[in-house]
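One protein chain is absent from this view; the other protein chains keep their places.
The first chain written gets the first letter, and so on, giving A and B; residue counts start at 1 in each chain.
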Amino acid sequence: MKKNVVFKMLSLFVIASFVLAACAAPAATEAPAQPQPPAATEAPAMTEAPAATEAPATEAPSAEEVTLRWRTRPDNQEEIDVYSQISTELDAQLDGITLTYEPGGTEGANYQDQLRSEVAAGTAPDVFWIPGTDVADFATRGLILNFSDLATQTDGFSVDNFYPGPMYHLTYNPESDASGADSGALWGLPRDVSTFALYLNLDLIAEAGAPDPRELAKEGKWDWDAFLDVAQKTRALGSDIYGYGASAWWGPYGTWLNAAGGGFFSADRKACALNTAESLQGLEFQRSLYQDYDVATPYGEDPEPPFRAGKVAMFQNGRWATPGVRTVEFNWDVVELPNGPKGTAGNWLFWGAYVINAKTAHPEEAWQLVQALTTAQTQGEVAALGANIPSRVSQEALDAFLTFTPPANNQAFLNGIADAAAPTAEGPLWAGSWPEFDKIMGPAIQGVLTGATSVDDFGTTICDEANKVFNQ
Amino acid sequence: MNTQSYKFRRFLGNLGVYIVLTFFALVMIFPFLYMITTSFKIPSDTFRYPPRLLPRDPAETTVNGYDEPLPLYYVDVDGQQKEYALVQSNIRVGTYAPPENLTATVERYPSEVKPTGGAMNPQSVTIDGKEQKLFDVEVDGQVTPMILVSQTTVGEFIDPQNPEEKVYRNVRLSQPVENVSWHPENYEQVVELNNMSRALTNTALVTILVVVGQLATSIFGGYAFARLKFPGRDTVFVFYLGTIMIPFVMLIVPLYQLMVLIGWTDRLAALIIPWIFTAYGTFLMRQHFITFPKEIEEAALLDGASRFQILKDILVPASVPALATQATFTFLYAWNSFFWPLVIINVGNEKNHVLTLALNVLRGRASDTPNLILAGAAIAIIPPLIVFIFGQRFFVESVAGSGVKG
Partner (left out) sequence: MNEVISLDVRTNQILLLQSIWRGVFAVLAAAGALAPWLGWVTLDSNWQKLLVSAILLIAAIASGIGALQLTRHRHAGRMISLALDYLAFVACAVIVLNTGEVFIGIDALGETFGRGLPYLGIAVAGYFLGTIEDRFPKRDVSTTTSLKTVSRWIILGGVVLFLWQIDAVNGVLYFLGKLLQPTGLVAVAGTLIFGLSLWSMMRSEVAEALNAKTNHEQIISGWLFLSPNLLGFLIFFAGPLILSFYFSFTDSDAFNPPNWVGLENYARILNVRFAWLSSPTQLAREVVDIKVYDEVGRLALGNGGLLFAAADKFFWLALRNTLTFVLFAMPLSVIPALVLSNVLNSKLPGMKFFRAVYFMPSIAAVVGIALVWQWLYNATIGYINYFITVGIEFWNNLFNLAIIDPKIQWVSDEKTALFAVILIAAWQTMGFNTVLFLAGLQNIPGELYEAATVDGAGPWAKFWGITLPMLAPTTFYVVSTTTIQAMQVFEQVFILMNPPEGPNNSTITLVLYLYRSGFQNFKQGYASAIAWVLFIVIFGLTLVQFQRQRRSSIYES
């Protein structure tokens, strides 16, 4: 008897599940996140698969209002809230466009890799943000739209309104090797710029009796020696207290290389320069922080948790970390990076850009959205919420930025990108593959900083390997 | 005498067995315990060292004369440990010593000392080639010029019962008074923050459909292989057998392109439909059906029953344990799978995330709040665990059965 019921249940289930599948379909139309099924736009892969061909045909007429999806890479909930709010505002502003903001994964969750596969599969959002380093890869693979034509038809738009560092790369035309307003290429507009600062735990520094780095910076005495002094004094407070903390990616170690006068690439960005004496000097100093003086949080371990727990005196990170740090319970502020032997801090000018999916069904609306996302007003709002620095070059924008406290010492960020500090603009590799370069450089540097390889060994072999990623 | 020593030896032996078993049991259970207790903590508690299992909140108290409640600390007063309230922190303290004798240090607040010679004409002394400022420090009513050797900060603690009673101690090293308290709101937060409820629903939906679908196709396929004779059957069966060993990763690239082709990328269908046809399950069901006595079936056929009726009325009801075994494996596989969803579902399309994907996003987004990450992990881990606790015997035996047969 009971067996009978088992079977009835089973068959009922199978039937029900199919019916249900159908049933719920109407909800699909209510959900704004479902775009015009992007499958329809990817011509090469199309077959007669009914789903793909029919869906857009039936849904398109009802869509007088164009729906655009856009995405950024938020690092925390605070950032998601900022962009969701922007999305709502712009949605109201832009006629005929409905916006859906979707937060992407974080750096650790392979944001860019996911995007690549989504563009390939035809499910990527219409507009998305990518870090500056990835622009070349996306552009040369044909994943993002060159909208220079749309831009030239737009009144009042000029690429000169943005920081020249990012715009050099965003207008680079790989075919003509040219860059600039009339290069015939425009891959995206910079969302924001950022730079590193040291987030300070003032309580720890005071308890250790160390000098205040902010004072030293004002007096022009904030250099590697002073930095090491503060780091050692705070480290002496206890075995679980660290003087310095930085995450394990190219940004933090790059600053030490830059500050010593070195860098990742040769001046024309067509060869590896990690083995120059200057680069090695910078790396050697950073290695000593980890290995000789033992002042830093273990390399490769995320320093943000211990910093927020009040156990790290100086935490190197960008402006994007500010919303998160605002929740800590100790006294904190920021200071610029210390100057290296060349008298500069070697900071980065970080940037990321809004780009348009090459397969978007609505390039014009997407271009409108990109413009709206980079107006002075929008940038001001984003900056006000703390996550970044406006990418438009204007004194008003910068003055406004200074008022967005805490941290009190916002000037430290601006000093980092000021011409005097000679920051290096983050940038893609047009002559090679940045992701592959990074995959070779990162592990090798980690080997040095964890004491597995010596700086000399690193210097003798690294460029043999890294030079392979450049197109010959 | 002899039996007694034997008994004693056996007792020792058994004790040893239990000790070994308990040790391993602790190793097995500890990560789960850690996950659950940490998921109820507040963030600052999760970063504490040395770590503690139970979630705790810092205790606070209201003191007359202060508007805000003050945090309580254990403070050592006259050799006794007392609960004092922290009133003010970051009070600077300098350690001063006369230049002649740097070991004779005294501690003073910077507000208590004055520059030797006055602010207009400060004096200094050179020690080891370094110029050091001199300060007038009062010791036992006597003013001595001293240099600042080091400085630190302390906090001012008061007795909550007697606010006049003040002591100064290092705040960071003082042990705060804490009460055990659980924070279930972490779960609310993580569900809200990361669309975890939708991911949970999706996972349940995918799992149910995959389990039911797999059972259905395996039953039919297994029956055909076990009981029906038709040309080509054995060839197909050998073919099925040969593919059992092929790992899933072999298929991931072509399957991905297939999904692109039919437009199922970013669809839940991609997590379900390809997974309901399984060679292994069919094989298991075939092995099971083949053990059935043929006579019953033949008798039923003579009575005019159709093959389908035989299957549903006789074979399936008698195979509930075998079906359950397969359902168990499929359930775990579908619930826990990560690689395929990672490849096929958009990271931005949270509506179609399953739990493992939601966790992958969560670990980046909440990287500085382990309590939330572990609450998310608990949401993914606990449902199968509950199922396991209820059907424990059954779970374990079905696994055991699979090994004996294989």
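Simple rule for what comes next: contacts are C-beta pairs under 8 Å (C-beta built on N, C-alpha and C of every residue); 3 or more make two chains touch, one makes a residue touch a chain.
Small disclaimer: the values here were computed from a predicted structure and weren't measured.
Which residue among B:V149, B:L193, B:A318 or B:L332 touches the omitted chain?
Result: among the candidates, B:L332 touches the missing chain.
Going by the contact rule already stated, which one of B:G65, B:G79, B:G129 or B:P254 would touch the omitted chain in the full complex?
Result: among the candidates, B:P254 touches the missing chain.
Contacts of subunit A with the missing chain: which residues?
Contacting residues on subunit A, toward the hidden partner: 1-2, 5, 9, 12, 16, 18-28, 31, 34, 37, 43-51, 54-55, 58, 108, 110, 113, 116-117, 120-121, 141-142, 240, 248, 297-302, 305-306, 309, 311, 435-436, 439, 442-444, 446-447, 450, 452-453, 460-461, 464-465, 468.
In the full complex, which residues of subunit B touch the absent chain?
14, 17-18, 20-21, 24-25, 27-32, 34-35, 38, 46-51, 197-198, 200-202, 204-205, 209, 216-218, 220-221, 223-225, 228-231, 233, 236, 239-240, 243, 245-258, 260, 264, 267-269, 272-274, 276-279, 282, 307, 311, 332, 335-336, 338-339, 342-343, 351-352, 355-356, 359-360, 363, 370, 373-374, 376-378, 380-381, 384-385, 388, 392-393, 395-396, 399-404, 406
Assume only the chains that are shown with their structure count from here on.
Cα centroid separation between subunit A and subunit B, in whole Å?
28
Note which residues of subunit A are touching subunit B in the complex, please.
Contacts found on subunit A: 2-4, 6-7, 10-11, 13-14, 17, 31, 33, 37, 39, 42, 45, 47, 49, 51-52, 69, 71, 74-77, 80, 102-111, 114, 117-118, 120-125, 203-204, 206-209, 237-238, 240, 302, 304-306, 308-311, 324, 329, 331.
Which part of subunit B faces subunit A closely enough to touch in the complex?
Listed in rising order, the residues of subunit B that touch subunit A are 43-44, 47-49, 89-90, 92, 150-153, 170, 172-173, 193, 208-209, 212-213, 215-216, 256, 259-266, 312-313, 316-318, 320, 343, 346-351, 360-361, 363-368, 370.
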